Structures are given as structure tokens and as C-alpha cells.
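Data block below; observations after.
Note that this complex is displayed minus one protein chain, with the remaining chains in position.
As written, the chains take the letters A, B and C, and residue 1 is the first residue of each chain.
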Amino acid sequence: MPTLKDYASQQTAWCPHCGNFGILQAVKLALVQQGLEPWEVVLVSGIGQAAKLPHYLKCNYFNGLHGRAVPVATGIKAANSALPVLVTSGDGDLYGEGGNHLLHAMRRNPDITLVCHNNQVYGLTKGQASPTSEESFVTKAQPNGAHDERFNAVALGILLQVPFVARGFARDLEQLADLIAQGMATRGLALIDVLQECVTFNRLNNDEWYRQRVYYLGEDYDATDRAGALVKAEEWEERIPLGIIYRCQREVWGDNLPAMQAGPLVARQRQPREVERLLEEFV
Amino acid sequence: MPTLKDYASQQTAWCPHCGNFGILQAVKLALVQQGLEPWEVVLVSGIGQAAKLPHYLKCNYFNGLHGRAVPVATGIKAANSALPVLVTSGDGDLYGEGGNHLLHAMRRNPDITLVCHNNQVYGLTKGQASPTSEESFVTKAQPNGAHDERFNAVALGILLQVPFVARGFARDLEQLADLIAQGMATRGLALIDVLQECVTFNRLNNDEWYRQRVYYLGEDYDATDRAGALVKAEEWEERIPLGIIYRCQREVWGDNLPAMQAGPLVARQRQPREVERLLEEFV
Amino acid sequence: MPLDLNLRLSGEAGQGIDTTGSLLSKVFHRDGYHVFTHQDYMSRIRGGHNYFQIRVADRPVEALEEQVDLLVALQPRDWQEDRADLREGGRVLTEAEVPEDPAVLTVPFTALAEQAGGRLYANTVAAGAALALVGHPLDTLEALLEEQFARKGAAVVEQNRLATRLGHDFVLQHHAEAKLVDLPLLPPHDKLLIGGIEALALAALAAGVQVYSAYPMTPSTGILNYLAGHAAEFGVVVQQAEDEIAAINLALGASYAGARSMVATSGGGFALMVESLSLAGITETPLVLGLGQRPGPATGLPTRTEQGELWFALHAGHGEFPRFVFAPGNPTEAFELTFRAFNLADKYQTPAVVLFDQYLADMLMTVPRFDFGPLSLDRHLATVEEIGRGYAYARYAETPSGVSPRAVPGTAEAVVEVDSDEHDAHGHIIEDAATRKAMVEKRLRKEQGMRREIVPPLLEGDPEPEVLLIGWGSTRGVIAEALQVLREQDVQAARLHCSQLWPFPAQEVAEVLRSAQRSFVVENNATGQLERLIARETRLPLTGGVHRYDGRPFSPAGIVEEIRKQI
Partner (left out) sequence: MPLDLNLRLSGEAGQGIDTTGSLLSKVFHRDGYHVFTHQDYMSRIRGGHNYFQIRVADRPVEALEEQVDLLVALQPRDWQEDRADLREGGRVLTEAEVPEDPAVLTVPFTALAEQAGGRLYANTVAAGAALALVGHPLDTLEALLEEQFARKGAAVVEQNRLATRLGHDFVLQHHAEAKLVDLPLLPPHDKLLIGGIEALALAALAAGVQVYSAYPMTPSTGILNYLAGHAAEFGVVVQQAEDEIAAINLALGASYAGARSMVATSGGGFALMVESLSLAGITETPLVLGLGQRPGPATGLPTRTEQGELWFALHAGHGEFPRFVFAPGNPTEAFELTFRAFNLADKYQTPAVVLFDQYLADMLMTVPRFDFGPLSLDRHLATVEEIGRGYAYARYAETPSGVSPRAVPGTAEAVVEVDSDEHDAHGHIIEDAATRKAMVEKRLRKEQGMRREIVPPLLEGDPEPEVLLIGWGSTRGVIAEALQVLREQDVQAARLHCSQLWPFPAQEVAEVLRSAQRSFVVENNATGQLERLIARETRLPLTGGVHRYDGRPFSPAGIVEEIRKQI
């Protein structure tokens, strides 16, 4: 059985006390919990502070372009449906630049798990508003505040019936690890929006701000009730629920594609000759 | 007062009986109803059959790239907030290629009106599935059907609190014209998703299919009730409601930008000299 | 006199002229002739004015001619539009009554179609009528109709047959004296009648493509359709993505995970893929990209042809990285070079662009049967020894060739780490100058190997020509025919066809240029793209260029005329 030590890797380049450390640890815990060896899982990320995560644990990874993690992850799944694929990236990456891919992945429902490090800011580029910034968030690029309505990916996931929609908190590793493991165990798309403090550029939504608001959804909460889940998803100003907010079952992308039904594509090899019979059409 | 005749323009290149004719007529009616002269309004479109609409009436237009009508429209508004801006484009254009812009325009809430010709297919490229295609829709590119979940822009608009969200039907010109005029009269974003028959490539969602399902929302329907509107928005399989499905009030993009508060930017001219004082910072 | 007959079917979009055109082409092809066809159509689904033109010959032909011998105008309203292209002595078949024009023969297509079973058979009537006028038997056409409509039931087949016969007999009865020629059955051959798009898609299947993702865009959509049609049979994931950026990233993810992957699009879609092309470059992920050019900028003329994106293909993407750029000249080359692109992309772990255009995509041509004998699928993946165990594997290990052993994720005790940031041998993000320098050099060093595998340009004609015609991509055939004409006119001439544009065969081209008195690059663009590439790579002067940029392809006569003006 793999242990946390097997996942040891490079030094991080994050600021001390950054919420990303918690997410990194939770990812490792979740992988160990699932008994996955580093070579048995693929991490995919875009660009940003969050997106550096795959560098900081030993694993297969594809650290691609800003905003493009989701289609890359889908492609990996297309090629090798047996590989668990985990996307770890930032709110700017997944919800801003990558918004179209998120929207359509929700419709498509590939079997991948998305962990969004939602620090409500663009960290790596030094503190511009992100799609999840509060309206009152003032930055050098937004001297009058970030006026666009705060984007709520959890609510969108519920609207579009993503099979697993959760909200985690980077300071609660245990719960977060559990959410990630459950997301990965879910067939189909799983979205975990993680509240993550950026100690350097987001002085508004700091740890205290989050701690004052977060609470855990109780045993009695019914995550399969879509209307109720939508209401929960929109709690924010005063209280922010943590946990699995929504669950449902839906056809998974690939199950409906003949090519993928026969197991991982990469395990199969074709020969040019097999194709020759198609020439008859052109004779 | 302008009349329909003032809007006469080129011959269309659409197929006979295409639903687009109804939308074209409704757009003209709506403009005339509002007493707008052809030079007083701007139409913006992307690429597709729907997106050719601006060519078929006399008006200012920017017929740009596939998927990019919304940011162009926003830019026009930035430059000249006094100009009414109407986007007319297809479901592939606005919801597929342009999905990210739609998502973020809904957050931003610029004062533009979007008319989506929703024929549930890519018409101009000869019949592939669009984001709004039914799962059972079989095409050359989707021989096993379009598996991705049908995209519901009306529901998304409600979730993201778009000030005016409506569904129209290309065969009911009068109602459609009225919806467009009301959308344009609304400050902020207006989305009108129009059921439009593609007689050539969509044999599934043909006129009969729509006629069997559509009905008009009654007087008693409360478009300001968001939860109720969401339920209405998701009616589809058996009955499809037409009319204004959702209304709300929200801060409009530009109202919060100092530069736009002082009226149309294009009316102002700066002189290089005014900027010279900024040099002092660098002395 | 060799036989060389040009036949044009014209009508509105939606009248089925492409179906009928393909059928007639196949009739002649099956009956032993060589066929070359091309289409001219508008960006609309119904109405307008389109045509399908078929050249029939008793020897190989590889270009269109502008003048036609027989014009079948399905749309009575606007047959005059095509009249100008009628050769002296040619004939027009139309429904319109044109008492004054001796070249025009009236055939009541619609009435006869109704007699056969309905108005929609009008084009089948026309096909029968056309065959009668060129003295060709109906048998093959009837057999093809049976093949094509069998699944629609016997009645449909029978009605189609009847329609052809009605058209045929009407001409024999009323216009027997106008017959243009007698085209007998020739000995059958085993050649293919295939278009550029199908050849490209077939090559992808032969090369074992496993993931194809795309967003529809003319003229590449045919590849999507063809592969989707065969996806279940050959185990291909064919995914229509939400946009082109998703398409290429999906393909790159799949390629990273070990699947042979491809995308195809047109200039506008390729533009959206440019950032990810650069991603393929730095991550060293193999990928084949089909780029179907059409007249730009932006939307331009979506259904027409141009060679306006050579420089774009050469330099798309930020930063410096190696790539292949191929430009097949006909369906045979489309098959061979696309296949080659897959193997070379894998071998050098780099993107390979296959440049084509609407003209190549849509042309149908009688070509020798594709030879599957020599085809082998070379994946160039790391061996077990190269991978080792204990996580020793390094995706970007330094090697003399610049090519590192490539493993795929899911390999025991190895992690495959790829990064769009600059990285070390393990794929870990770095910032130091020395590692950066070494990685730039490793990537660019791959070009040395790539250069050794350049597809040499094709040279034909007089060894020390007065006139050298140079071309690339889809103008291959038309330049070949223009060359023939020039030589028949006693001009000492030769032609040079480049089907690989990068790495560029600079030395070979320079040598040929030096041997020629005057050299002209013939290009379907306005700015002389190959001309400027030759300038950069050889520093040699050229005499001039022959350009066409109105969205239409060249004809041999057009080229000859232009050359004559310039010499």
C-alpha cells in the first residue's frame, strides 16, 4: 500500500501559510486512501499558483495551458479510460479562461474530478479580480472593485446536474481529502470547489473571513434534492456550507461511445492493413 | 417614424421556409416599434445561418467571428453607450464556441440584447449537433446521437440573474417582436432564446414538433419568482413555455465605470497635452 | 486525338448536383476512364448557383479545364451564367426554352422526373440525358443507383432507373443529331476515384488514429464525418468539441496518454489552436493537425479555395520549436503524407501540420490504388529498458538526437511529467539559465533529424529549362498540365513541386533554381508565400509569380497564359 512518503516530491514555491498547502496535503491523502501508486493516477492542471500543485507530489501529470486543463483531462480519459484523472487548478483558470470547457464538460460528464482552488483572486499574476471575487474587492486592475457578479460554480454544477458537487475548505484537510476521494470514486464528473486563502493578494477573504462563515452540512442534508441543493449552493454572505452539496446519477461520457466501451484505447493497436478494405468504396 | 420599408435590404440566402425569416421579420418589427431609424441601432452577429441576419436588413452591423458576438457588442457599448445593440446569432455560435463570453456577460450585465436563433443544430456547416441538440439527434458527425446533455440557456440566465430572459418562437412574429422590443427596453442584458426550425438539417425538431409543445405563459405567471422561473425554464419534453420567463433588476455594466458615467465615450476627444502632467511622477 | 471531355452540372444548392455529379464521375471511372472533378459552390444550403465539373479522359488527368463541352443546367433560370464557359461546339442541356441558341438543347427534366415518380428525380433524368449526349451506355449508372438506393427499397431504385432512361431516351429521340461524341466502355481498371478529404481521413485510419477531435469547419468537416462513420468499426474516439481550443487540448491529452491523435480545421479554427500548438512544442507531444485553407482573412470565402496560410503554418505559435509542414498535391499524396505525418510526429515528438485547401479537399481524381504494403505503424515509444523502474524515468532525458524516450502514463514505477513551463529532464518546472539553454537546444536539435527525412521536391521536365514552374500543395496537378502545354508549345520547361514545406528542402530547390533561366512560383494567393520562403531559405532571386486569389483554382490554360505574358 502506498503511503504519503511515496508521494514526496519537489519543494514548493508557494508563499508561507498559503491555503494551497492544505489542498496539496489533501490530494496526497486522498490518493493514499484510495491505495493508488503515484504511477497509477494522472494529475492535470492549467497555469496559476494552484496549477503548480502537480509539481509538488510524485505523479503523472500534464501541466498544460492556462484554462485548458479540462479538455486535456478529457483527452487522457479518452485514450485510457482506466486511469483516474484529477484536475487541480485555480478559479481564474477553471472558471475564467476555461469557462467554456467547464460549461461543456458539465454537459458531457466525463469521468474526471475537478478540484478548484478558489482563492477568489488571480494569485500568480499578482492579485487581479477573478470570476469569484467579491464585488467590493479592490485591486490595481479594479480600483473601483470587481463589479461582475461573483461566479458560483457549485450552483452551476447543480443546474447542469454534475454527478458530484462539493465545497471544501483548504484548512480542513481531512474533510477535503475525503471529498476528493469520494469525487474520484464517483463515476462521471465531480466538482470540488475549495475555499483557499491567498495570504498575499486576497486580504478580504482571509482565513478568518472563511472561518467565520463555514459550517458543515449535517447528516440530515439531502444532497439529492436539486432545488434544495441550489438554495444551499447560494448561501454565502453569512454562512457557507461545506460538504457534498449535490449528487445525482447520469450517463457518463465514453459509456456512450463504441470505441470506449471496449476498454482503454491505448491497450489496442491497429494495423494499416485492416483499413485497406475501405478502399472498395472508391473503386 | 421609420417603417418596415426603411429596413429593406439585400436578398436572403436562407432555405425556403427556414425559421430565420420569421426572426428577421420580428427584428424589423421590433425596431420599427421602437421608432429607431436604421442608423440608430447596431446589430452584431457571429458566423452561421442565423448570424447572416444583419445582412438582410438595413442597419449598422458588425458581422464578426464565430462565437465572438458578445464581446464585440460589449465593446460597442463601451465606446458608445447611447447606441442600442442587438446581437442575433445561432445556438452553436452563442452557446458553443461563444459559451465563455455568454457566461461572463451574464455576470457582467452589459446593456445588450441577445437573440439566439436556436435551431438545435449547426446549420451553415451542414447539420452537426449543437449544444442544444436533443440526445437522440443523429447526424453524420454524431452517428450514435448527440450524447451531451442539452444546454438550457434560459435556465442559465435565470441562475445568473440576467435581467430579462425570454423564450420566443420564430413562427410567432408578433410575440417575438414584442419580446425583442421589451428586451431592448430593459436596461442590462436581455436573452431571448428563439425556437427556430431548420427545415434542412433538423428533421427532429421541426415546426410540428415545436407547435405540439409550445404554449404561452399566462397573465398569472410571475416572472420575478426565480425558483418558479427555473422550474418553468426546464419544461421541455412535453410542453415548452413561451414568453418572458424571468425578470430582475441588477446593476448594469458601465454604470459602475467612471469613464462611462459621463455619457458616450466617442463624443469626447482628449488632447495629448492633457496627459503631460503624468510625467511628474517620473521626474 | 486523346479523349478529353468536360462536363458541368450546374444548379442551386440543394438540387443534388453533388450527388449526381459524383454518380456520373463514378460511371466513367468504373467504365475505364480517368476522371477529375471539382466543385464550385456557395456558402449557403439552398439556392444560389453551384456547379460540379467532371473531366473525362482516356489517360490520367489531374486538373480542371475552364471550358466545358457539355453543360447540364438544372436551374433553368440561370443556365446563361455558365454559357460563357462553353467550348466552341459544346452543348447545353436545360429545361428552359431557348429557341435562338443552337447549342442549347431543351429537355423537360421536371416533367420526365414526374413521370418517373416525382420532381426530385430531375437530376437523375439529367444524368441519363447527359450520358446519351456523350454516347455512353446506362448500365453502370443503373448499377450505381442500385448500390446507392438499395436500402431505400426497390421502388426507389426502380424510379431512379426509370428517370435515367427517360432522360436518355428523350435525348436520343429529340437530339440524336447533337450527340457530342461516343464514349465506349474501356477496359476496366482497379484504380480509385477518391477525393482529398477521404484520402486524408483514410490515411488517419490506416495510421491507427485513436482520438480525433474537431469543431466543424469547411473544408475539414468531411474528415470528421468520415471518421465518425468508421469510429465504431475501428475503435476511434471521434469527439466534436465545444470549440477548437478544446479540440486540440483534448487531442493533446489523448496523445500524452498514448493515443494517436489528430485534429483538423480551417484557418480560423487553426488560429484558435495556435497557443496549444506551442504547448505541443514544449511538451513534445506528437500531434497531427490538418489545416484546410480557404480564402481569408477571417471568414473570407468559406467554401472556396486559397493557399494563403503557408507562413501562418510555418510560424504559428509563440516561442521557438520544431514542426513539420506537409502540403499534399493530390489524393495520393494526401494519403501518403498524412500517414507519414503520424509516424514522424511520433518519431520526433512534435506537431505535424498537413496543409490542404478546399480545392484538394473536394477534388475527385482517378488515382492508382493506395499501396498498403509498405505502411507500418511506428510509434517510437520507450522500451521497458529505457523506462526502467523505481521512478528513474525522465520524460525529457537529454539525448544526442534531442528525442527523449517517450513513456505513457500508467507505466509501472514511472511517472510521466510534462509541463508547459520550461522544465528539466523530469518535466519539473525550472528557472535557471543552464537548464533552459539545454532544453531549447534539445528541442531544436530535433530539426537535424527531421531534415534528414525531408520529402524531396518533385522535378519534371527539361533539365536546363528556360521556364521553371514551382508550386506547392494542391496546384500540383494543374502545374503538371500547364507544363505539358508549354512543352507542347516548344518551351523548354520544367516544374518543381514541393509537398513538404518544413523543414524546407532548401538545397534541392536552390540547385534546381540555379539550373533554370526563369523561375515562376504559381500560387493561389496574392502575396507569393512560397516565393518568399524560397527567398529566405535560398536567397536566390525568382523571375516572378503567377497568382490567383479570387477564391477559384487555376486551370492549366490560365497558368500558360500568364507565363506567356511574363516571358
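One rule holds in what follows: a residue touches a chain if its C-beta (ideal position, glycine included) is under 8 Å from a C-beta of that chain, and two chains touch if they have at least 3 such contacts.
These figures come from a predicted structure and were not determined experimentally.
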**Sole contact to the chain not displayed, among A:Ala30, A:Ala50, A:Leu65 or A:Leu242** = A:Leu65
**Complete:** Touching the hidden chain, out of C:Leu9, C:Val209 or C:Leu272, is C:Leu272
**Complete:** Touching the hidden chain, out of B:Leu29, B:Ile76, B:Leu94 or B:Ala146, is B:Ile76
**Request:** Mind listing the subunit A residues that contact the chain we can't see here?
**Result:** 13-16, 47, 49, 65-67, 96-97, 99, 122-126, 128-129, 131, 140-144, 200-201
**Touch list for subunit B against the chain that is not drawn** = 10, 37-40, 42, 44, 47, 52, 54-55, 58-65, 68, 70-80, 82-83, 100-101, 103-104, 254, 257-260, 262, 265-266, 268-276, 278-279, 282-283
**Request:** Would you write out the residues of subunit C that touch the absent chain, in ascending order?
**Result:** 42-43, 48, 245, 266-268, 270-272, 274-275, 277-279, 281-283, 293, 295-302, 304, 306, 308-309, 311-312, 314-321, 419-422, 431, 433-434, 436-437, 440-441, 444, 525-527, 532-533, 535-537, 539-541, 549-552
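Everything below uses one rule, namely that only the chains that are shown with their structure count from here on.
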**Asked** Distance from the CA centroid of subunit A to that of subunit B, rounded to the nearest Å?
**Response** 31
**Prompt:** How big is the gap, in whole Å, between where the Cα atoms of subunit A centre and where those of subunit C centre?
**Reply:** 41
**Request:** Averaged over CA atoms, how far is the centre of subunit B from the centre of subunit C? Could you give it in whole Å?
**Result:** 37
**Message:** Give the residues of subunit C touching no fewer than two other chains, as numbers and ranges.
**Reply:** 231-232, 238, 242-243
**Complete:** So subunit B residues touching two or more other chains come to 96-97, 99, 131, 144
